[in-house]
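Sharing a structure below in structure tokens format, with a few things to ask.
Note that one protein chain of the assembly has been removed; the remaining protein chains are unaltered in position.
The block that comes next holds chain A.
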């Protein structure tokens, strides 16, 4: 039965395909990608910033190269972790919502953007959570509009 004759997929191929389509793998990819992107972004921002490496106890002393580099690394790591968490959360919720709805359209990204933004903002109170939800959802909608 079936349309055109095609070579049968082996059991391993099917398992690998199923693994690659799973929500866990997708969120892992988003986490790693977010980490790398966040690191690059953090280092870049630290490069532009004039306060990098400044010792808070003695702000008039120019920092040594080692201090500057350490501060850049710290900032890069902090951005990297934030981006990784946000990316993983967004990808995970989007995959779960898409699996639940059984459809693949722009609303999945908007809903998961609201959930992610809300979860991030909720730590700072309810109003911040609602604002985070709206903001992230709007951002996701804009990205989806651009991509589709």
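The rule we apply is simple: a contact is a pair of C-beta atoms (placed from the backbone, for glycine too) under 8 Å apart; a residue touches a chain by one contact, two chains touch by 3 or more; residues count from 1.
Just so it is clear, contacts and distances are computed from a predicted model.
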"Phospholipid/glycerol acyltransferase domain-containing protein", "Mediator of RNA polymerase II transcription subunit 20", "Mitochondrial import inner membrane translocase subunit" or "Elongator complex protein 6" - which is the UniProt name of the missing chain: "Mitochondrial import inner membrane translocase subunit"
Residue in contact with the excluded chain [from A:27, A:93, A:108 or A:140]: A:108
Contact footprint on chain A, counting only the chain that is left out: 1, 21, 95, 98-99, 101-105, 108, 148
